[in-house]
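Selected chains from the complex are presented in situ; the others are not included.
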Amino acid sequence: MDAATRLLIEHECGKLPLLFAKYADDGDHAALRELFTADATYDRPFQPGYPFHGQDAIQAIFRDRPPILVRHLVTNVLVEAISATEARGTNYVVMMSNHAQIEPPQSANGIFVGGFEDEYRLVDGAWRFASRKGHLALHEGGTIPSFPPPTDEARGLK
Amino acid sequence: MDAATRLLIEHECGKLPLLFAKYADDGDHAALRELFTADATYDRPFQPGYPFHGQDAIQAIFRDRPPILVRHLVTNVLVEAISATEARGTNYVVMMSNHAQIEPPQSANGIFVGGFEDEYRLVDGAWRFASRKGHLALHEGGTIPSFPPPTDEARGLK
């Protein structure tokens, strides 16, 4: 692969984690859905080990929760082109939010730092997430939320 | 627009929010001024709704305040090329500062997370801000500063 092709792939894929953050923060779950391939998997940073399967299940996470005031700050976006249609990457995410009062500006309930291991695939002329595997590393303030495990149905397994 | 042209525009415009942060943090108000078009507008994140008009009024914000120790961490820089001479974008900014003691390192008075909606224009061969519209979303620690509304004169309206 020549340097210019590699650069274009890395540039295009490198936008995906930023667009994911934008759509998540804007509450635009329909646009967020389109960032994923039809058969993508998504493993949440706050509950790794329970990947969600497919666009429907992934969209539902963001569609069916109450509105929150949240910012996902994305840094350290590294992309590696594997072929003309496949790439992978890693990135960090800093999450700050307020679930009670959603009219900005508000104070945040802690600063949470995690990240993703991503796989990207070119489908119908657009690069998309084939998989996102999240993790949580550190937090300053706040308490780590405790979710009940998602059902198989919610995870798109049934 | 072909992919290479688009990439170059996005790359060049994507530097502007980082250069803005660099010049603001370095106290280089003259260089900061040159990032804006002559008729640009700038709406401050801590006081949205009172846009400043023109290079003189924008430069004066940074020139006429006491020196502070500040860092603007810029993330989530997304740029969309509209034409060969116009682009727009969004980005997040994390602001930390100490106004009392300016010799680094110092403790910060809170962590403030906001961002900008930007418009970029190619003028005389260089991409510049045609407008920056700031907002504040969340903060961890610290208190949101309360400014008196700027005068019309300060805002470049007279």
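For clarity, chains are labelled A and B in written order, and residue numbers in each chain start from 1.
Methods note: a residue touches a chain if its C-beta (ideal position, glycine included) is under 8 Å from a C-beta of that chain, and two chains touch if they have at least 3 such contacts.
Not measured: the values here are computed from a predicted model.
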item: Complete complex - number of sequence copies, 2 represented; value: 3
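In this section, only the chains that are shown with their structure count from here on.
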item: Inter-centroid spacing, subunit B versus subunit A (mean Cα positions, whole Å); value: 27
item: Complex contacts: residues of subunit B adjacent to subunit A; value: 3-4, 7, 10-11, 75-78, 90, 92, 94, 111, 113-114, 135-141, 144
item: Subunit B-touching residues of subunit A, taken from the complex the two chains share; value: 4, 7-8, 11, 15, 18-19, 21-22, 69, 71-75, 94, 96-98, 104-108, 110-111, 140-141
